[in-house]
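Dropping a structure here in structure tokens format, bear with me for questions.
Only one protein chain is missing; all other protein chains are in place.
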Amino acid sequence: MTTREKLRGIYTPNIVPLDPNGDIHECELRRYVDWLIERGVHGLYPNGSTGEFLRFTAEERRRVIEIMADQTAGRVPILAGAAEANTRETIKACEYYHSLGVRAVAIVAPFYYRLSPSGVYAYFREIARNSPIDITLYNIPMFASPIDVPTVARLAEECDRVVAIKDSSGDLPHMMRMIAAVGPLRPDFSFMTGWDAALMPMLLIGCDGGTNATSGVVPEITRKLYDLTLSERLDEARALQYRLLKLFDTMIYSSEFPEGFRAALRLRGFATGVGRQPQAENQQLAIERLSNELQCLLAAEGFTEEPIGGCPAGHGVDADQVARIVKQVVDELKKRGMTAR
Amino acid sequence: MTTREKLRGIYTPNIVPLDPNGDIHECELRRYVDWLIERGVHGLYPNGSTGEFLRFTAEERRRVIEIMADQTAGRVPILAGAAEANTRETIKACEYYHSLGVRAVAIVAPFYYRLSPSGVYAYFREIARNSPIDITLYNIPMFASPIDVPTVARLAEECDRVVAIKDSSGDLPHMMRMIAAVGPLRPDFSFMTGWDAALMPMLLIGCDGGTNATSGVVPEITRKLYDLTLSERLDEARALQYRLLKLFDTMIYSSEFPEGFRAALRLRGFATGVGRQPQAENQQLAIERLSNELQCLLAAEGFTEEPIGGCPAGHGVDADQVARIVKQVVDELKKRGMTAR
Amino acid sequence: MTTREKLRGIYTPNIVPLDPNGDIHECELRRYVDWLIERGVHGLYPNGSTGEFLRFTAEERRRVIEIMADQTAGRVPILAGAAEANTRETIKACEYYHSLGVRAVAIVAPFYYRLSPSGVYAYFREIARNSPIDITLYNIPMFASPIDVPTVARLAEECDRVVAIKDSSGDLPHMMRMIAAVGPLRPDFSFMTGWDAALMPMLLIGCDGGTNATSGVVPEITRKLYDLTLSERLDEARALQYRLLKLFDTMIYSSEFPEGFRAALRLRGFATGVGRQPQAENQQLAIERLSNELQCLLAAEGFTEEPIGGCPAGHGVDADQVARIVKQVVDELKKRGMTAR
Partner (left out) sequence: MTTREKLRGIYTPNIVPLDPNGDIHECELRRYVDWLIERGVHGLYPNGSTGEFLRFTAEERRRVIEIMADQTAGRVPILAGAAEANTRETIKACEYYHSLGVRAVAIVAPFYYRLSPSGVYAYFREIARNSPIDITLYNIPMFASPIDVPTVARLAEECDRVVAIKDSSGDLPHMMRMIAAVGPLRPDFSFMTGWDAALMPMLLIGCDGGTNATSGVVPEITRKLYDLTLSERLDEARALQYRLLKLFDTMIYSSEFPEGFRAALRLRGFATGVGRQPQAENQQLAIERLSNELQCLLAAEGFTEEPIGGCPAGHGVDADQVARIVKQVVDELKKRGMTAR
């Protein structure tokens, strides 16, 4: 292995702003890149699930990376989603993104067809053998073939090019099993969680960072949660994790993914445009309601004004109340735990 | 609605032969088209799941349709898979395939992201409003967002362009529910089953035909099963359905889909080439074993020689034995049923 | 094997009427038994899922069989659900039910814990080795550990006492796979379907009968569907299957199982009592609405009066319309199929 820097910290899986014609909104995308970097994210992760890689053409996917690599200009590392129609096309994308200077690529396991572990292994091995750039495995079992622990371990052992896994299952023991199986073989391997709802505990059991969609909307909070957790300021981290959970759940469960994130980013001042997946009338109404709710949540965090008509009392306050109560629980347990031993 | 012919009969979801470079093997594809038509399939269905549409580039998918439309030259109708990265690209594909003279397109529900019924509805409505060509909905819930019965009914009612559903769930009551919900609204609507294991019963409860992968390998059998069933020669049809089930199960469950179909087609004399999804060593061995087993099954049907080393006694005979026993059961039930009333 | 009669025909999984105290309503249960037998069901199947075996105590389960065996007095065979807390208790139940003269017992696969195929095998083998009475395996994968095809085949081969399977998966190819695997080994083995929505096609591919919950509510229809199918009066059978599907779906999907069946049985004139699973207010309202809908469906079949306020026009007519349309489709296919060959 080389002296390449290990993947660490918060990488933002960014949405791609679209212009009124439905094309990539280049200047808004560039402005978004700057905004994210200024707010402290450690890296960028374009062409992920949040970035709707699948809803862009092969040419557009390349264009996204070109723009973002150019705009980033080396300020932070880029992890570029590089999955294409087949291994040959994917390898070409790896070569191209390498030439653009990105840090690594991320490749989702084959989807649509559900492959066996052997098929998943063969797929990644073929790419790893031919890629000039480091590869992050991307496990998102709700959307794609699962990458199981023995497959991660085998790829980590056989393929130097495979340097990390991004796991969006949100399954904490699964992450621990991967760390236990791969860590001793490859100390340089990175474990990134893609499930914002569990960022704090994932970091506490040994993750190197996260590719968290919330960091594309409230990078200040996701970054702060990361810092507080690493500083072991547990009470503050826990309180923030509960607030992030509320935001995350609101964005992810109230509409078709990633429309909630698009709506929230609009509230942060970006012309995100209309998504490429058509929305039925009831869905459009749901997004409007969601947008109002998000505005209250973001206002409670100080990121926006309250919507016209105001917010229901206690909005954004719950989380603090929860935090206080949880702290009491933990304090009480500590006190008793101490004396009991 | 116009006097357009309703979709009926057996449509073959064809594999695309690849040349030694891994590119579309045009002359073999043309030969395959002729071979299928000569063996009686009622139509062709390129760019389906069996055709691995997802593992080809957008340009290659167009090329497949060009070649097949040219070679078919109107002898049988073509149902062209037209799903692309987003509705805009899909509509362009619809326009192009329309210009090539295909009968209709088939569009799979959005995959990767699992959409709600509203999202599925909005997606197909957007395409249907802009397509110059008839559309077949393609429901394959194990791979893509499910298209539920109310959504099919709503699209059938609102969109003249939507003329059929291809359902690969294999769920017979589900098919009956669709027929019950949509049939009265749209007598011109076609119901096609994509699950070969249940072709006979699906036809008996009212399906118009099937898009059956076995018909790409043993078109003689799939077609004959269709004919026997429609003639209500139930004993013969049942016996053949059991034999087709054995073949189908062997091809579909012994390896990563659609490698079993590729291996079987090779045994029928086509240079199918190596699939685009890499196979691990254990998978390659499994395909070799499968190929041997398939050869015995095909030999029992009279389509190939037995493999060197011969076949285990009774290979291909089981199914007939099963058929005899089932016939006895049915005969006995009939006899008793008669007297009991 | 002996000359014991093979299990065949329609077995009714009966609900247990409860008195105002929530106890077994013996006289109503006896009246129900007579009513079912008079309407032509071939056998009775107490202590099944419809019979809520799990919500009765071990003593009550025995009492149900005592009453029903006594009342039946040999007019039709009884298949008695005999699953108890463990194999020792289950074997005791087998012995007791044997002493009461029932034809066979039915034993559901272990539930709550999801057992592996080996565990399911070992469980049934232990019981089969010690039971004085024939055993029907009961596969209902949505509620209990699945019994896979190799396990059925192995038990059928090794254990004479295992004489049948009741399969409620509704998966038609799965049933065919079982018939293909077990039929040749054990011509005396019975295959019973527990999924009313597919009764006609299940019989057409070789099932010996069904344990169908609809036969507890509309025994006339379920029995007639069985007879029409065996007589190969396919058009009539198909039309009836569509009507039964509508009834079945209404009873099974509009409330917590088996409340829909209980409500429908009440409409047929039985004091079914209040179920043992408490219902929330919204569920009670849903059952009232369902009851009204069921009354319309039953009135359309001539079994009850219409509810006060009448039924929406066309209620119960849909199914006939569907049948006519499906018949046209099939006729058209036949006509073309004939000429095409």
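First chain written, first letter: the chains are A, B and C, and each begins at residue 1.
Everything below uses one rule, namely that contacts are C-beta pairs under 8 Å (C-beta built on N, C-alpha and C of every residue); 3 or more make two chains touch, one makes a residue touch a chain.
Fair warning: this is a prediction, and the values are worked out from it, not measured in the lab.
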Partner chains on view for the chain not depicted: A, C
Which residue of C:54, C:100 or C:311 touches the chain not shown here: C:54
Full-complex contact with the absent chain, from C:256, C:288 or C:331: C:256
From A:25, A:62, A:125 or A:246, residue that would touch the chain that is not displayed: A:246
Residue of C:144, C:203 or C:299 touching the missing chain in the full complex: C:144
Touching residues (missing chain, whole complex) on chain C: 22, 49, 54-58, 85-89, 110-116, 118-119, 121-123, 125-126, 142-144, 256-257, 276-280, 282-283
Interface residues of chain A (partner: the chain not displayed): 8-9, 42, 170-173, 176-177, 179-180, 183-184, 187, 195, 197-198, 200-201, 203-206, 208-209, 226-227, 230-232, 234, 238, 241-242, 245-246, 249, 318-319, 321-322, 325-326, 328-330, 332-334, 336-338, 340-341
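Please note the rule applied: only the chains that are shown with their structure count from here on.
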Touching both chain B and chain C (chains): none
Rounded Å distance between chain B and chain C, as computed from the means of their C-alpha atoms: 33
Rounded Å distance, chain A centre to chain B centre (Cα mean): 38
Two or more partner chains touched - positions in chain A: none
